[in-house]
Structures are given as C-alpha cells and as structure tokens.
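Dropping a structure here in structure tokens format, bear with me for questions.
Apart from one protein chain that is not included, each protein chain of the complex appears where it belongs.
Up next, subunit A:
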Amino acid sequence: MARRMPPVDVVLVGFGWTASIIAQELTDAGVQVLALERGAWRDTVPDFATDHIQDELRYAVRKQIFESPERETLTFRNNASQTALPMRHLGSFMPAAGVGGAGVHWNGQCWRFLPQDFVIRSHTEQRYGKGFIPADMNLQDWGVTYEELEPHYDRFEYLCGISGQAGNVNGQLVAGGNPFEGPRKRGYPLPPLERSASTVLFDKAAREVGFNPFPCPAANASRPYRNPLGVQMGQCTYCGYCEWFGCGNYSKASPQTTILPVLLRKDNFHFRTHCNVTRVNTDSTGKRATGVTYVDVEGNQIEQPAQMVVLCAFAQHNVHLLLLSKIGQPYDPVSNTGVVGRNYAYQITSSVDVFQKERLNPFMGAGALGQAIDEFNGDNFDHGPHGFVGGGYIALWNTGGRPILQHYLPQDAPKWGAGWKKAMHENYLTACSIATHGSVMSYRTSYLDLDPTWRDVYGNPLLRLTFDFQPNELKMSGFLTDKAAQIGRAIPGASIHEKKRQGPYSIVPYQTTHNTGGAVMGDDPKTSVVNRYLQSWDVPNLWVMGASVFPQNAGYNPTGTVGALTYWSAEAMKRYLKNPGPLVTT
C-alpha cells in the first residue's frame, strides 16, 4: 500500500525549466505548489564550481550530468516492421535528471519561432496549395499565434537576460539583427556576446555570398544583469565549458540562476528530490486527476494528492507518464486515430567543416556564441521550386574547443597513427564547422508508445520510439547543407567537408535534445492531447508543459518557445484556479 502525503493545491512533475516558471507564477497567485524531481538537488556552488565542472571526460564523454539510462531509457526503431531495441547508453539526445533539468546543461541558444510556424498548415495550403503537403505528413496549426505569444517570449527573454541584436521592433527592421524574425515589442535585454575569430570568419563570408548574418540570441549574459525577479547574473567569461556542463559563473540562464533564489524563499513552495513519479492518478470517472504516485529514494511508493497536476518532465517523459497512466487515447498508427504519442518529431542537423589557416583559438567560446543566417528558415523563401516543407538556420557556433569531442579533421586525414597525430596538430586551432539546424515535420509513422518487452527499474514498460527521417526532411537538409557549403567556400583559403545528414535516423551520434510532440496542442481533441492553453482535453485539472506539445518541430532550438508557452499557459492556469473547468469547450 502506498503511503499518502498531505494534499497540496498543485503538484509539478519534474523541477526543470518549465516547472520552475510554473512554480514561480502559481505561488505568486497564492496557491501551494510542490515540485517532485527524480534527480538530485544541485546548484552553482558547489556543483558547477570551475575547479571540477570543467571536466570533459566526466560530464561530456561519460555523460554524468545527464539522465542515467540504467534507470530509465527508451527503445527505438526506424519503422514498425522492426523490433525496437533499448538505447543502452545515451546518444542522439541526452535528457536531464536533477533540479534545473536540462536548463543546467543547455547551450542557451534561445530563439523565437517565426509567425508562420504556428499556422504552418493553413499558411502552406494557402501559398502552395493542399497538394504540396505529403499525404503522410500530419502538419497541424498550433492553436496559438505568434502575436499571442509575443509578450510571453519577451518575459522569458527578460527572465534569462538574453544577449542579442533585435532585427524587427514593432515592424521596423533594425540593422544588424535578424531581418526575418517576427516583430518584437522591444530589443533584447543585453547586447550580443563578443565575437570569436571563427564567427567573424563566418560573418564576412556570409555577407560576401549575399546573406544577412546576425549574432545568435544567447542565454549567456554578455554583461552583468539583474532580471525582473531581482536575481543577479554575472558576465560570461567565454570559458568554453558551457553546454553539457553547468555554469560556474552565474552567466548561463537556468532555473538556478534566474528563478530559484526567489522561489525557494516562498512559504507556499516546496520540492522533493529523488522522487520519481510513475503515475498520474485519476478518480473513478477518469476525468479528474487526484494527484500522482511516486517512488522515493528508498523505493517506497508514495501517493501525493493534489487539486491540479502539471507535467513538466521533458518531452518524452511527459508522454510516457500519460501512457502509463492511461490518460487520453493512445495513438494508433494503422488507423491514424488516437492522440497520445502521436506526432513525435525531432530536429535534422548537418554540418560543413571548414579548414583554413588563421588561428581561431576555438576553446574561447560560449554555448550560444554564434553568427547565423535565417534566409532559409520556415517559409522565408519560396519553397515552390524545391518541393519540400520547412527549413532551418545556418550558423557557426563557437561553443568551445574541448579536445576529445570538439575537433575537426579533414576527410582524408588518417583515422589513427602518425597521420592522425599530424592532422590533430595542424587543424585543432584553425578548423571550425558551420551547422545547419532544420525543422522536422510530423508523420503518421513517427510516434511514441509503450514497449512490449523491456522495462525500467520501477518495473514499468519503457517508452518505444518509432522514428525516421523522411524524404521531405532529407531533401530540405541537403538544400540547407549546400547553402552552408557556399558560405564555407567563401572563407579565404578554406577547404571544406560537406557532411550531409543521411538516413536512416540513427540513435547513436549526438544530434540534439530537441525531441518534440507526443502530447501536442491544438484546437481539435481528435488530433491533440491538450488545448491551446496546454490543458488536457480529457482531464481538465491536468496540464502538459514543454516541447511535447509542439505539433511538429520548427527550424530553431525549442526552449524560447517552450518558455513562452509556459508563461502563456501559466496565465491560463491563473484563470482556471479562480474558476476550475475546461478553458476551451468543443
């Protein structure tokens, strides 16, 4: 029998980025909030202190800062005719475990999606006709617009102290910024980061080719910054141990550096670590959540009653919990019905390595230090002649020069031996790499469900991922890579290695932790799990945060949009708390 804890108003599953925002907002609204986090407590001091965090082997190679697959992983296959097998160690993506979630070890590349991204189906049909969309592509409008989200993007950017250059303020183009971005009400809170040698090379080359490069928006503070909650951040030192590490300098925006100092002082907020939630409990009608059940560090099953439950456990974990809890109709790929697990999507990336003679000192960098072009993102260009949907940005990121994982060698360099050694010697300080970061649409054949064979440490079935890159994405990514190569070739004295992404999708090499979908938002309960406020259609006192609600993925990193949606949803929750019930009726 599970032990029962005293009830709370709101229980949050997970204590990462989205949970921290919701906790801050709802405690301000006067309710009791409890966050349950499966991982450990961690903070800038002592956990990210520079005397030990700058350890590539421990954190980036052995991946000790991430989720441990030994406890929980997923199984993977490219398509339904294969048997999915467990991801036995982390590869393609690396979910977080511990307070702060992936906010601790993200890069801080903090983008807004384009206005058209939120209405992609109606926009595409209108501009190119219905026939332009492949039959098996589950393209969907979001149910929320860029204009509605703009104030919430702004809140997240000012919370984090984003360093960047606005490109469009109230419809007025601003020189030096991204001319393609949606209109913003005001500029970024901080000026862009310093440029590194390699981003200067990219900038010059991109201009030469005729593009409009701009500094990427960065959650690495270019100056000391005090955010609207009164929390102070320090200036980024370009230490180069940023993504895949915690920041020892209070410079990278994370829950710890932006919210927790205020939140943890509140009497109506509590959190418990080492508590792994395994079920959302519902009453006999199945229409009301009564709380959650979790397993504590000693293996005890504990029931936590609550008036309202918010899933903040990261993309695939939210979906896993919904499936385990039997909330919402699971997706069936054969009949294309059901919603939970439907529309899983990801990111498609590729790169062009550049070899030239100028010394670049790649080890001086920051997680979101980069120059980019946005000419080929979303629908910023005419897709008519190309025959694919979607796009992405092209950027030169200079995140660091950690020597085990961050070095580039020419294609013809020997793999080992004296030739390898010579190539390392000649290229480490001078090579750089241009990245493409492409959208992935949702398809009938890309989904999440429960695995029939393998189980986690709690005895629950693992989540099963069925996913592959489709011809639309491979074509789009190839197009982007060719554009990136054009920029690479314009760098003086450069020889390049064009690394196009090839199918099938492999779970082995790291790509991005930008998993999306599975509990998507929308206007129609037949094709979405949550309404436009991220409230469950089936269980109105249950809410789902994070990228699991993206109907498909756009050509940007997700967290700017995740943050904006979280604030948008928090406003709706405040209305709900005054007058509980579904906020959208069908």
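The rule is simple: a residue touches a chain if its C-beta (ideal position, glycine included) is under 8 Å from a C-beta of that chain, and two chains touch if they have at least 3 such contacts; residues count from 1.
As a working rule, contacts and distances are computed from a predicted model.
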{"item": "Undepicted complex member, UniProt protein name, chosen from \"ABC transmembrane type-1 domain-containing protein\", \"Gluconate 2-dehydrogenase subunit 3 family protein\", \"Sarcosine oxidase subunit beta\" or \"ABC transporter permease\"", "value": "\"Gluconate 2-dehydrogenase subunit 3 family protein\""}
{"item": "Chain not shown: contacting residue from A:Thr27, A:Thr44 or A:Asn78", "value": "A:Asn78"}
{"item": "Listed residues A:Asp9, A:Asp28 or A:Asp55, member touching the removed chain", "value": "A:Asp55"}
{"item": "Among A:Val169, A:Val200, A:Val262 or A:Ile302, the residue in touch with the chain that has been omitted", "value": "A:Val200"}
{"item": "Touch with the omitted chain, as defined above, among A:Arg226, A:Arg455 or A:Lys526", "value": "A:Arg455"}
{"item": "Subunit A residues that touch the omitted chain in the full complex", "value": "50-52, 54-58, 61-64, 68-70, 73, 76-78, 82-89, 91, 194-197, 200, 235, 237-241, 248-249, 358-359, 361, 363-364, 401, 403-404, 407, 415-418, 420-422, 424-425, 428-429, 453-455, 504-508"}
